[in-house]
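Since the structure comes first, as C-alpha cells, the remarks are kept for the end.
The excerpt is restricted to a subset of chains, each kept in its original location.
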Amino acid sequence: QIAPIPSFTVYSTPVDLPTVDRELIPLSNHLSFDSYMPPLNSLKLPHYEEMLLSAWPPEMVFQVGSLPKPIDYEILRSLESIQGFQVARYNKDKFGPRNVVTKYKKRQKLSMPKFISEQDDDDEMSEIEEDDRLMDEHQSGDIFSTTSTTDEVPNAFCLFRIAYSKFGVDDFDFGYYNKTAFSGLEADAGNTYTNSILQLYRFNPPLCNYILKTLAEDVAEDDLILVELGYLFDMMVKANGRHCAASNFQRIFSAIPEAQRLGLVTEDGRPYDAYGQRRLVQTFNRFILEKMSQDEQTLYKSTSSSRMNAITGIPTETAVFSSFCTLSQKRSTFFHSIDVNSLPPPSPTPSNLTILNYIEASMNKKVQHMITCDTCKRQHPIDASLRVEELPPDLILNIDLTDEQLNKVRFLDGWMVPEFYMTVSSTGSPILRTNIVAGSHVGVRKYKLAGYVAQITDRANRSHLVTITETSESSWCLFNDFLVTPIATEEVFNMSYWWKKPVIVVYRAVDTVSTFDYQCYKQGLNDSILYRDHFAKGTREGKAVEYELLTHDEAPQAGTMVAIDAEFVQLVPQEFEISFHKQKRLVKPKKLALGRISVLRCEGEKEGECFIDDYIVASEHIDDYITSFSGIEPGDLDPDKSKRTLVTLQTAYRKMWLLLNLGCIFVGHSLKGDFRMINIQVPLEQVRDTAELYYLKKERRKLSLKYLIYQVFQDNVQTGNHDSIEDAYSALRLYRKYLELVRTGQLESTLQR
Amino acid sequence: MNKRPNERTVNDLFLSGNLREYLQQKNEASLRAIPNSQLNLPLHVGPYHSLYPVDKHFDKTDKSFGYLATIFKCVSNLDGRLYCMRRLEGVPITSGKFLEPIKKWKLVDSANVVKVYDAFTSKAFGDLSLITIYDYYPLSLNLMETHFYRIGNKDPELITEAILWSYIVQLTNAAMEIHNKGLFVGEFDPTKIIVTNKGRVRLSSCAIGDIVEASKDHNQFQNGNQKVEGETDGAKVIDEQKKDLERLGGLVLNLSKSTTFIKDSSTIKPMEIIDRLTFSDEFKKILRYCLTPDSTWKHFQELLAPHILEVANGFENSADYMESSLLTEVENARLVRLLCKLDVISERPEFIKDGSWSETGERYPIKLFKDYVFHQVDEAGNSVVDLTHIVNCLNKLDSGVDENVLLVSPDEMTCLVMSYKRLKELVESSFRSLS
C-alpha cells in the first residue's frame, strides 16, 4: 500500500504578507482637510535612496501664455437648463474632439506677398511680423483654396486684411489676390460689409444693366445712390480684374440721413456677433433696393418705379383688420425682397425640406399685435397679414433665421436648390416646386440660383461676408473683398459647413435677361453738363469763376487731349501703431476727399484755357484742408459760405466720366493717385502722365512737378499754395516739351541734368 | 498660520495679520478672468491677451496725465506671465521718438518702483491708445484707496508716524534709483503710488508722464514753440530731481495733515500746518527740511539715516517671517506632483478601452491602491475620510518603501499583496507610457 501523497503546496518563495504599520503617527501630527495646521510635512517622508515617484521628468516642457480658447457663442446661445445644469448639443465637426490641448500660438511671422515697393528683390514672399496675426488661422498653402480637408475654413474664405506699408494702401499687392477678370473691392473704403451686396448685384445681368443704363441721364439735383451704383459698376467693369474701391459710393451712401438712422454707417472693425452682422447686411439690402426704386422716380421724373419693379418688384398684399372695431385695410405694395423668417410647418419627412419650404412659409404670414387704434382710439389686438401675389424675375431673399435655425439647415441635404419651378395655386399664391407639378402648366416659370451672400464665421468667432455668384453660364466665382477666385459648382450649393451661413440669396427666372450690356448707357447719352454750369447752390453771380465753359463747337472727340489736376482735403488723418522697439506701423491710411478738379483745353486757340474748375461740396467733417498742398481754404467747400464754383460730387464726377467715355486723353502729373481719389478707372492709352514720362529709371525716382518745371524751363512754380489750374497747365507744358525732346532725341540728356 | 511667540514681538509694519488668507486672496485676484465677450474688450492688444479690468475703487472715470485711463490685468503671449496694462486714450503719439523715455525707465530697478516693460500705441480698443506694460501686483491699492476710502468691508488704514517714516524711506529709495538713471519722479501722486503688500509702497505709472510730456512738447513745437534741446535737457533733469524732494515733502505733508483736524488747511501755510501736527519733533524737522528751498537729497538722507535703518530692520524681519512660514510648507509641491501623476494615469478614457485597468490588467493594482488610499470605509461600510492616512500612504508610495500593502478587489473576493516599491514602479511605467 502506498500512502496517499500529502497535498502540500510548495512555495518557492516565502508568502508576501501585508506589513503591519508599526510607527504610529502622534495625534498632534494628524492632518485635517479644514485646517492648514499641522502642515503636510508633519508626516515624514520615509527614508529613500532612489528617485521619488513625485519627481517629474525635468526635460518635460509645458507651454504657457497661449490665448485661451473661448467657448463658442453658438454653444452659449443654445444652452438649455437641464436639472440645473447648462447643457447643449456638442458639434464635434465644428468644435473638434473633447479635451484637446490648445496649441500654443505665438505672434508669428507670416508669409505675405511683398509690398510693391519691395518687389524688386528676388524672393516673392516677405516675412512680416504682425501682432494682429496672433488670431489668424490662415493655413499654409494655396490662398485660393475653396475647399478644406481639415474642416477648417478654407483659405479663400478667410478674412483678409490690407497690410499697409509706409507708402499706404498703394503699396499693397492686390494683384496677388485676384487672377480673374472680375474686379474685387478693397476692404477699407468704409462699410466693408456692403461689398458683398455690391458684388451680388454687379453680377446680376438684369439689375446691372438697369443700373448702368441710368448713366445715360443728365445729373440730378442731388447725388443719387442709383446713379452712383452705375458709376461704381461701370468702373468695376472697366477695371477688368484690377481692384476697385467703392469710395465715392461710400461717401455718398454715408451722407444719407436715413442710412445713418438705420445704423448702416458703421466704423469698420466694430465687432458684431454673427446674427447682428446678418441683420445689418439685410437691413442694408432692403434699404438700398428701396432707395434705388425711389431714385428711379427722381431720375426719370416719374411717379412709379416701373423699371425696377419689372426686375425685382414683388407685388404684395398687406391687410390689417380687427374683430374689435371696424378697422379693415388692404393695400397692395411692391417690395423688392422677401424676408425668409418663417419656418415651414412640421413635415413627416423633415430631411426633405429645402429653402423652397422656408420661402413658401414666409410668403404668407399672419401676425397679431396690439395697437392703439386710430379708428376707435382704443388699444386692441389686430390681425395683420402679408401675402405675396407674384414673384419677380429677380427673386431676392433675406435669410433671416437664427443661428440655431441655420444650424439645422446645415443638416438638410440639398437645402439650397439649384433651380425650381414656380406655379400659381388656385388662390393665386405662388407655389414653388423642385419639379414641374403635373397638370399645372399654367404660369409655370423656371428659376435658377443666381448667387448669394454667405457669412463666414471662423473658430475665433469672427464673422465676415462673401459673395458667391454666377459670372457667366455655369461658371461661379467667390468674391471675398479683394480676393476673387473661381469656385466649383458643387461647393456653391454645399451649405453643410459649420463656418458658412446663407444671408441673402438671389434666384433668377431663366426667361429673363441673362447677358450684360456694358455699353447700354451709350444710347442717348446726355453730355449737356459739359456745356453748362450746374452749381450746388446759387448762380454765377458773386462766384469767382476761373474757367470758360466748353462750347458745342469744341465738343470732345475720341483723342481730344485735356490737361487735368485735382486737389484733395483730408477727412481723417492717418494712424500709426508705434512701439519703442519696433518700426511704426500704419494701421489706417489717411482718408482724403476730392476737393477741386480743374480741366484745361490742350488744343486750338484756347490751349491752356480752363473749361472745368469744380469745387466739390463737402458733406462730411474735414479734418484738415491741407491748404498749402490743396490751395483750398476753409469755407471753400461750404455751399452757404463759398465764393467758389461749388458742385456736387456727382456733377464733377460726371464731367470726368463723360470725358473718359468720349475718348479724351488726360494729360497731367502723377495722375495715378488722382484717378484713385477721383475713383475712376482710366485705360492707360488715355493717359499721358508726365511723372511717368520723365521717370528716372536708374534712380527709380519720380520727380515732382515743381522740380521738373524748374529743371526744364528754369521757371518757379508752386511758390505759394498749390493751384490745380496752374499745375494742370504746368503738366501740359511739360508734355509738350517732352514730345519736343523725344523728337529731337534730347530726352535722355535732359533727364540726366 | 500660527505665529511663533518670538514673531509676535516683531515690528508688524510689514506683516499682515493673516498671511495665508492674504496670499490666497492675491492668488484669487491673479486668477480672476471673465470671457472677453462679456466685457467687450479686444481679444488681444499686441502680444497681451486675457484682459481683465483691475478694480478701481477710487475713481471710475479716472483721468491720468490728462487722459482717460484704464488698467487691466493681462497675460503675455510671449512668456505667459501676468502683467499690468495701462491704457491712456487718445495721446497724440505720432512718432516712435515719443516713446524713447521708456528705454531709460526700463533700466530702473528698485524694490519701490513698479517695473515697466513696454510701451506702444494700439488701435485694438478702437481708438488709438497709449499702452504701457508693468509688473502686476494683485490686490494692490493706491495710497488714496489705502488710507482714505472704505474698500468692500475694509476700513481705510490709519496713518501713523511709523507708517509715514516707512513711506519716506521707501519713496526716497525709489527716487534715488530713478535719479541714478538720469530721470526724475515728477510727481508723488497718491493715486499713483501703490501699496503692494502691507506697508510696502511702489511708484507706479512710470514713464507715462515723460511720454505724455514728449508728445506735448512735440505738438507745441509743431505750433511754432521752439524747444531747446541738448544740455538744457540735462539741466532740466537736475532741476526736477531737486524739486522731487519738495514734492515728496508735499505728499507727506498731505498725508500727515489728515491725522489732525486743521480748519481751512488749504489757506494755511505748510510750515504752520507742520507745527500743528501731533508727530515727533524729528518728524516735523525732516518734513520742514523737505519743504525748505535749499534742501538737498544728500543732506536729507543723512537726516533720515536712523530711520532707514529701522525700516531695513522691518524688511529683514518680514523676509525672515516669510522664510519661516515657507519652511513648514516646503513639502507640499512634492505631494501635488505625486497626486497629479496618479490622476493623469487613472481613469483615462483611452485606457479604459484597452484592458490594462481591468481585473487582469497590469494597472489594476493601481486602481485597487487608490481605493485603499482614498476610499476607506468603517466596519459598517460608511465612508471614512482620513487625510493622515492618505498622505502617509502617498509618502510611502513616493519613496517606494519595501512595506507590503493588502489590496482587496471591490467584490471582496480576491486580494493582492503588493509592496509600495512595486506600486511605485507600476505608476512610473504607466506615466512613462503616456509621455
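The chains carry the letters A and B, assigned in the order they are written, with residues numbered from 1 in each.
The rule is simple: a contact is a pair of C-beta atoms (placed from the backbone, for glycine too) under 8 Å apart; a residue touches a chain by one contact, two chains touch by 3 or more.
Quantities reported herein were computed from a predicted structural model and do not represent experimental measurements.
A.B. asks: Given that a single representative of each chain type is displayed, how many copies of each does the whole complex contain?
C.D. replies: A x1, B x2
Keep in mind that, in the parts below, only the chains that are shown with their structure count from here on.
A.B. asks: Counting in whole Å, what is the centre-to-centre distance of chain A and chain B, each centre being its mean C-alpha position?
C.D. replies: 46
A.B. asks: Which residues of chain B touch chain A in their complex?
C.D. replies: Its residues touching chain A are 1-2, 20, 33, 35-37, 40, 43-44, 46-47, 49-50, 75-81, 93-96, 98-100, 102-103, 118-123, 126, 128, 328-332, 334-335, 337-338, 341, 385, 387-388, 391-392, 395-401, 403-406, 417-419, 424, 427-428, 435.
A.B. asks: Could you please specify the touching residues of chain A with respect to chain B in the complex?
C.D. replies: Of all residues in chain A, those touching chain B are 15-19, 25, 29-33, 36-37, 39-41, 43-48, 50, 52-57, 60, 63-68, 70-71, 73, 105-107, 131, 134-135, 267, 269-271, 460, 575-584, 587-588.
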